[in-house]
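Handing you this structure, nothing more for now.
All protein chains but one are shown in place.
First chain written, first letter: the chains are A and B, and each begins at residue 1.
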Amino acid sequence: MKTTNRALRTPGGLSVRLDVRALTVVLLLLVAALTASVVLIGTGDFPIPAADVLRTLVGDGNAGQEFIVNELRLPRVLVGLLVGASLGLGGALFQSISRNPLGSPDVLGLGQGAAAGALTVIVLFSGSANQVAVGALVGGLVTGLAIYVLAWKRGVHGYRLVLVGIGVSAIVTAVNGYLLTKSDLVDAARAVVWMTGSLDGRDWAQVWPLLGLCAVLVPLVLVNARGLRLMEMGDDVSYALGVRVERVRLLLMVAAVLLTASATAAAGPVSFVALTAPQLARRLTRSPGPNLLPSLCMGAALLVTADWASQRAFGAEQLPVGVVTGVLGGVYLLWLLVTERRAGRI
Amino acid sequence: MSTGTGVGTTAERSINSGLNNQRSTVNRLSAENVTLAYDQRVIAEQLSVEIPDNSFTVIVGPNACGKSTLLRALSRMLKPSEGRVLLDGQVIQSMPAKKVARTLGLLPQSSIAPDGITVADLVGRGRYPHQGILRQWSTEDERVVQESMRQTGVAELADRYVDELSGGQRQRVWIAMALAQQTPLLLLDEPTTYLDIQHQIDVLDLCAELHEEQGRTLVAVLHDLNHAARYATHLIALREGSVIAQGAPNDIVTAELVEEVFGLRCQVIDDPETGTPLIVPAARKARIKDAAGPESGAGAEKVAATEAS
Partner (left out) sequence: MLVESPPEQRAETAPAPPTRRAVRAFGLLLSVAILVLVALASIAIGAKELSLGQVWHGLFEDSGTYGDVVVAERLSRTVLGLLAGAALGLAGAVLQALTRNPLADPGLLGINAGASAAVVTAITFLGITSLSGYVWFAFFGAAAVGALVWFLGGSRGATPVRLALAGTAISAALYGYLQAVMIMDDAALGKMRFWTIGSLSAATDSVITQVLPFLLAGMVLALALARPLNAMAMGDDTAKALGANLNRTRALSMLAATVLCGAATAACGPIVFVGLMVPHVVRSFTGPDLRWILPYAAILSPVLLLGADVLGRIVARPSELQVGIVTAILGGPVFIFLVRRRRTAQL
């Protein structure tokens, strides 16, 4: 296949590298995510046609629609977009750092860690939604830190990172199971809904912190993306090429943990977006490397579409979006397995 | 293995020549009294090595003598627990990573070609130390990548996937990547391993060309002593973490040295093609007969037995 890299150069000696195909993929995914968002805003007990949704969003709708759109549904969709984007980006970072397509935050136990924090708040303190979110954030960060510290031994090795993550994940899962059996059935039901991941009832209070965090972390991550690309060739090669391997890895891992933990705090551990988004994005761009921006857009598009699907299929507030992403993720992996087998790649 | 007196004399010789080197020139890359260790396992102690500028230096020695470890230290992959590695008079660890990467390139033994990467893309990644956020892909980058691929003979493979290539082609692609780094110093860790004989010679010819025509300083770890003797301009023989001898192959490669370093009885004759030393292992019977005598031959006998089986 042809390489699709093009470079933009200015007379002053500046040059920017563009992967035309990846750029096209990013644009198409953005369009898909935004279209799905508009459709999702129009979906619900009071269906609103897409044209009206757009008119209301630019401030031209009637009062009733304005309330439904701006106060109820827009924040939910924004949380969906931001959570999807954070999970997609966090997943791409983890998979690239661990050099393993299964090395996603789901597998490494970050989701479980956040769930442990949230469960503690729900079961032991019967805390409010905001306290649950804080608990989840703390749980996720502590788990991420524990995995990094435990996997550290003269540098963090991709293989060891995955293994330690699996070990930590199993311990935390057991703690979660214990907390679930200790709780009464009402709390347990609330906990299970939370642990599945849901966008139900999310409002502007969740949007702003997530948006702020993404505004800081996404540029930071993208600036370091070139180092990450080189690290896929092994630590020795990238070090020889002048990448500060350990520093880049620590920085990007902290960013990935923050992204994943805050997304989980906002919507619960929505499963498999972090696992599948980077893999799907990679197949669309057909380019090696971490594909950070395409994964981010893919995550956003996936989550909003899955939320729409769960609302359409089972009625509003029936089935949390995490169930849909879980089933979709599994089916996607199976499809991957069958096609890759035909292509003889695995 | 070998007798004590032999070690003493050769070691003295090497130390003297080492000191002479240090005084006569200031070379760009050197290791001073380095102690190299993985965790608690010490590989080498108080080891000093000079890499003469514009040389094709080859490090040889038996398995596990510390040759790759030394190369890793010289390329700052491994931080010495004592002593220091100097590049252009500065401690290499203290220099900015990209600056080192513009001076000194390394082709490690283990490298991973990311899934689905093309040859041109992989070679292009060697340009990293010359790039920045706002200078991601200049015409110069483009030119150097084309040039590197041409030199290594992989230009016509530019759009192929690396995982589809044969072992020999893949090794050339990696060398092309190291070349694209455009460093005056290039370190290669066993660049000929897993290649068949014709590709081994290919790769070594390429190295010699880089050294002779472009004046780059090359440091390579090689397994094959005859290849080392033929291609190197400067040879460093290691055993158990210390330098047994160093210098031009014609000056230092002798039957005694080979026996001391590798525990192998042999003859050293002139290579009919190049006039460089050629090591011809002694016939099995001769070695067994010798081994029956003094105790020192026991090691050689074992080598003979494994080789024969």
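By our rule, a contact is a pair of C-beta atoms (placed from the backbone, for glycine too) under 8 Å apart; a residue touches a chain by one contact, two chains touch by 3 or more.
The model shown is predicted, which means the values in this text are computed figures rather than measured ones.
Summary of contacts with the chain left out: across A:Leu18, A:Leu57, A:Val134 or A:Leu150, the touching residue is A:Leu150. Residue A:Tyr178 is the one among A:Phe125, A:Tyr178 or A:Trp208 that touches the chain missing from this view.
With the whole complex as reference, residues 99-102, 107, 150-151, 153, 157-160, 162-164, 166-168, 170-171, 173-175, 177-178, 180-181, 185, 188-189, 192-193, 195-196, 234-236, 271-272, 318-320, 322-331, 333-334, 336-338, 341, 346 of chain A touch the missing chain.
Heads up, the rule we're going with is that only the chains that are shown with their structure count from here on.
Mean C-alpha positions place chain A and chain B at a centre distance of 45 Å. By the touch criterion given at the top, residues 39, 75-77, 97-102, 104-108, 110-118, 120-122, 124-126, 128-129, 131, 133-139, 141-142, 159, 161, 177-178, 181 of chain B touch chain A in their complex.
Chain contact summary for the complex, chain A toward chain B: residues 1-3, 5, 7, 9, 13-17, 99, 154, 223, 226, 229-230, 232-234, 236-237, 239-244, 286-289.
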